[in-house]
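Every protein chain of the complex appears in place save one, which is left out.
Just so it is clear, A and B label the chains in written order, and each chain counts residues from 1 on its own.
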Amino acid sequence: MRSKFLVVLSLVLLFVLTVNTVNGVGAEKKLRVAFIYVGPIGDYGWSHAHEMARQSLIKKLPWVEFLPPAESVPEADVIRFIDRFVREEKADVIFTTSFGYMDATIEAGKKYPDKIFFHCSGYSRSKNVGTYFAELYQIYYLNGLMAGALTKTNKVGYVGAHPIPEVIRHINAFALGVQEVNPKATVDVRWLFSWYDPSKARMAAESLISDGCDVLAFTEDSPTVVTVGEEYTKKGKPVYTFGHYSPMQKYGPNSCVSGQLVHWEVIYRDILEKIRRKVYTNTNLENVDYWWLLKEKAVELGGEFGVPINPKFIPALKDKKITDPVFGKISVYDLVMKRLSQMKANPEKFDPFTGPIKDQTGKVRIEAGRRASHDELWNMDWFVSNVIAKIPK
Amino acid sequence: MLKRYKNIGLSFLVIFLGLFAIYLVSSVRPDIMFRSIALSAFGSIYGLTETLTKSIPLMLCGLGLSLSFRSSVWNIGAEGQLLMGAVGATWIALYIMPNAPKFLLIPAMFLVGAICGGMWALIPAVLKVKFNLNEIIVSLMLNYIAIEFVNYLVYGPWKSPYEWGFPYSTKFPESAQLPRILDTRVHYPTLILALILAVILYIILYRSKLGYEIRVIGDSIDAARYAGLDIHRVVFLVLLLGGGLAGLAGVGEVAGIHHRLRVASGISSGYGYTAVIVAWLGRLNPLLIVLVSFLFGGLLVGGDAIQVSLGLPGSTINFINGLILIFVLVQGFSKTRFSTIKRRGGK
Partner (left out) sequence: MNFIIEILKATIPAGTPLLLGALGEIYVERSGILNLGVEGMMIMGAISAFGITTMTSNVWLGILTSAVVGGGMALVHAFNSITLKTNQTLSGLALTMLGLGLSGLIGKKYVGVPLPNKLHNFPIYGLKNIPFIGPILFDQDPLVYVSYALTFIFWFFLFNTRFGIELRSVGESPEVADSAGIDVSKIQYLAVFIGGVMAGLGGAYLSVVYAPAWIEGMTAGMGWIVLAITIFSLWRPERAIFGSYLFGGIRVLQYKLQPFGISPNLLNMLPFIFTILVLMLAAKEISRKRISAPSSLGIPYFREKLL
C-alpha cells in the first residue's frame, strides 16, 4: 500500500517536472497570472465582472498564461489558495479580488517576497502588494441626477449590500445627484448584509416601494431589483431602476433607466503590461494604488454597454428643466451629458464630492469649495443630508 | 453475522453511488479527486502543517460533542459555541486587559472563551431540562444567532476605528497572538491544549464516576433513572464542557490565525458541523477523535485543492462528509453506543 503510494507520488512529481521543463523551452517565459474570486463566477455582479475582464484579456495578451481562477473562496481560506497558486501552480502574479482578503494578501506578500500581488479594494500595501479599484461614484452621481428628475413621490430608494465605506460612498454620490435636481426628494436605504441574495433583495426592494419609493438604485450582484421594478411598472405602478455592475437593461426594458458598468480589463491590462516592462516589480509597489474612474475608462454610464441612457426615458429627462448656477436653465438630460463629458475629459473641473456638503446632523463635512480627499472618500462613514436611513452602528 | 456483512456491503454501495454522482455532475473521476485531496493534504510538509492547523478546531469541537453524544444529548451547536468563544477572547484581548503581559493574557483569553462557549451551550441545556425542548433545534438556532451576533459586533460596536470602516475589529496586541511553529500556521499552544484535554476526557469517560454516569445515560435513560442517577446534572455538565471545548477552538482561531474578530463566515467555515462527523467516526472515543480530526483536517485542505486543480466547487467536501456519515451509520458504528433497542426493552 505504502510503496504504491510512493510510486504514485514520484510519478506525479516526475510528470510535474517534465511539464515544467517543456514549458520552459519557449522563447519568452509566459507570465503566470492567477485570480481569486470571493463569489461564484456566475453571480452576474462583482466576480462575474472580474471574470469577464480576465477572459477578454486571454486573447489580447498572448504572453500571459492565465491560470484557472478560484471562485467562491471564503475569507478564512484565502491564504491556502494563495499558497497553492504559488507553490503548485507557480503563479507569478496573483490578483485577490475582495476586501476581506486584505490581511491574507499582505501576509502572503511577506511570505513570498519574489511574487507580485494586487489586492482589489483594500488600503494596505507593501513592496510587492499593490492595490487597485474601479470606482463608480461619478456614475452613481449621474444616476442620482436622473433619479431626482424621475421621482414623482420624491422618495428614492437604495438597496445596499453591506454598510462599508464603498457602498456608503456610492449612496452619498447618488443622493448628491438626487439633491442637485430635486432638493425635496429623500433617499431611503435597506441593508441586505449580503452581496448576492435575490430573495433578500426582492424583500428589501418591495419594502422600499411600499414605503412610497418610485426610483431604486442598488448594490447587489443580481438583476432582482430591476426585475421587481419591471414587474411594478408593467402592473401600472411605475418604478424606475438603475442597473448595477453588469448590463441589466434587458431585465427591465420599461424600468431600467441607466446604470453603472465596469471595465476591469482596462486596469488588469495596464498592470500586466507594466509588470512585463518591469515598471512594476516585487520591490516598488508600496505606493501603487489604482483608483480609476471615468477618465481612465474603467467605468461606464449605462444599463447596457454603449447605451448611457435608456432611450425610453430621454424625453422625460429632456422635459425636466432645472436652474444650474453655472449652466443656467438646463434640462436634466443635458446636465447629465455635460457632467459626463466633464468627468471624462478633465475631472479636475467637476467632482460630485465638492463642498459644501453637510451630513445628516447638519454638520458641514466638506467645506465650500473643497473637494473630498481620497482618504475621506475611502473612509466615509456618514450619510449626506437628504439620506433618511441610518448606518448600522 | 450475515446482516453485518450485508451492512458493510451496503455502506460501500452508498459511497460508490455518491462518488458516481460526483462523476456524473462534474465528470471528475473519483480516483483523480482523491489523489488530488491526498497529495495536497498529506503529500508535502506544507500540506501536513495546514492539515494540522485545520485539525485543531475539529479536534476541540469533536471532543466536546462526543461527551454529549455519549449521553444521548444531541448538541449540534458547536459552530455557535466556537464563535462565542472567539467573541469572549476578543473581548478580553481588546477591551478588558489589552495591556496585560502575554503569560496572563493568553490564559485569560482561553478561560473566558471557554466560559462563553460553555454558557452558550447551557441555553439548550436549560431549555431541555426546564421546558423539555428538543436540544437539536435549539442548539442549531443558536448557531444562526451567534453568527448574526458576531456580524453585529464587527459591523457595529466593535468595528475598528483604524480599518477604514471595514467590518473588522482592531488587530489584537502582539501579547494576545498565539505563537506558531516557524512560518506555518500551526498555533501549537491550542494544539497541545487539545491533546492534553483529549487524554483528560478519556480518563473522565472511562475511569471516573461522571464518565460512568454519562455512559449509562447514553445507553438507556430508563436504566439511568432506575439506578437513581441525576440525569439533569449530567445533561448540564456535558453541554457545559462541550461548549467550553468548542469555545477554546474559537479562541484558537482568532488568537492563532486571524488576530482579530471578523465576520463569522471568515472565522469558521463550518467546523462545528464537520465535528459532528468527526465525533461519530471517532466512535465517540476521545483518542480516536484526535486521529479522525487529523484526517478530516486533510479533507478540508484537500477541498481547496480540488477547487483549484479540478474546478470542483467547495460544496463537494460537504457532500463527501454526508456520504461518510451515512457510511458510518449503515455500517452500524452508531448502534454500538446509542442503543434504542435497550431503551425500548426497558419499558
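Basically, contacts are C-beta pairs under 8 Å (C-beta built on N, C-alpha and C of every residue); 3 or more make two chains touch, one makes a residue touch a chain.
Everything quoted here is computed from the prediction, not taken from an experiment.
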Selected residue (touches chain absent from view) among B:S26, B:S44, B:S160 or B:T184: B:S26
Contact residue for the chain not shown (choose from B:S71, B:T90, B:N285 or B:T316): B:T316
Candidate in contact with the missing chain, chosen from A:Y251, A:W292 or A:F353: A:Y251
Residues of chain B in contact with the chain not shown: 7, 10, 18, 21-22, 25-26, 74, 76, 127, 131-134, 136-138, 140-142, 144-145, 148-149, 151-152, 155-156, 273, 276-277, 280, 312-323, 325-326, 328-330, 332, 334-335, 338, 340-341, 343-345
Interface with the undisplayed chain - residues on chain A: 40-45, 48, 72, 188, 190-193, 196-199, 202-204, 206-207, 210-211, 221-224, 251, 388-390, 392-393
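One rule holds in what follows: only the chains that are shown with their structure count from here on.
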Whole-Å gap separating chain A and chain B, where each centre is the average of the chain's CA atoms: 37
Complex interface listing, chain B residues touching chain A: 35, 39-40, 43, 46, 50, 151, 155-157, 164-167, 183, 185, 257-258, 260, 262-263, 265-269, 301, 304-305, 307-309, 311, 313-314
Contacting residues of chain A [partner chain B, same complex]: 8-9, 12, 68, 70-77, 79-81, 83-85, 87-89, 99-100, 102-103, 111, 123, 162-165, 168, 193, 378-381, 392-393
